[in-house]
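A single protein chain has been omitted from the complex, and every remaining protein chain is retained in its original position.
This part shows subunit A:
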Amino acid sequence: MTTMSDDTFENGQARTGKVRIDPASGVPTTGHEWDGIEELNTPLPRWWVWTFWITIIWGVGYTIVYPAWPTLSGGTQGLFAWSSRTQVASDVADLQTTRGPVLGKIAAAPLDKIESDPELLAAARMVGKVAFATNCASCHGAGGQGAKGYANLNDDDWLWGGKLADIKQTIEHGVRWDADKATRSSAMPAFGRDGILTPEQIAIVADHVRTYAETPDSDAPTPQGEKLYAENCASCHGVEGKGNPEMGAPALYDQVWLYGADKPTIVARIANGGGAVMPAWKGRLDDTTIKALAVYVHSLGGGQ
């Protein structure tokens, strides 16, 4: 043992060997030795060192070419003024060019022609499906299956008409969407809240309505119920509960119930009136997308 600095490592372990050339490989040793095993001082492979330097150069270059360094007024812009925002804009533009031809055809074709052309139908359903998932699915469900208060788009019952043109108009202008002048609008009076009918009368009307629907637990119609229905409801919902798509008055004789067919639900609907609201999409979605959406929705359950 001579001096500490030469013969010990930082951790205090004794340095046991001397730096020498390993005869087998021709590489010098580091002088580290553990139980007779010596450590070779093999230099880093040249390709590795080169890669190391190249990554550093690349890294510096990268911060010059792309926006990277913060400054007091914002940050460096890079050489090409690239930003994720311009990237998105150009991606969208690219998408428009690839989809352009078929979108153009959809825009130009009359609504009913789109469905009879297999190519246009496939394209419209594709575009419509995406638009539906983004804009409509939150209320009408992923497959348009609806929910309580939200119309099922797969069945054959259409509040405001199920023809292509009807569907398109509903999408464009919404339902009871006051901001749109052309919106689908009608109001069911709040027969109970506004004191038009007494609670007893409402119960009778509810029972009567349930006779139309032929729900299993409904009673036979009564003259009293018939009279009350004719006076208060028939003007909108039709004499036999056939409904009226002109004013979005649902048919009452069928098996499809937007809010439910049980008595408490019907009583509540009669007492409180009103109706569901759907936003108008014109202006928020472009015309071609609305057209595609109309075709998609129409194709879900075959429309009317």
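Descriptive notes on the structure:
By definition in this document, a contact is a pair of C-beta atoms (placed from the backbone, for glycine too) under 8 Å apart; a residue touches a chain by one contact, two chains touch by 3 or more; residues count from 1.
What we mean here is this: contacts and distances are computed from a predicted model.
From the set "Phosphatidate cytidylyltransferase", "Pyruvate dehydrogenase E1 component beta subunit", "Cytochrome c oxidase accessory protein CcoG" or "ABC transporter permease", the protein name that UniProt assigns to the chain left out of the figure is "Cytochrome c oxidase accessory protein CcoG".
In the complete assembly, the contact with the undisplayed chain comes from A:122, out of A:49, A:122, A:187 or A:277. The chain that is not drawn here is touched, among residues A:251, A:270 or A:290, by A:251. Here the missing chain is touched by one residue of A:143, A:161 or A:238, and it is A:143. Here the missing chain is touched by one residue of A:104, A:274 or A:302, and it is A:302.
Subunit A residues in contact with the hidden partner, per the touch definition given at the top, are 23-27, 115-118, 121-122, 125, 141-145, 152, 154-157, 214, 251, 254-256, 298-302.
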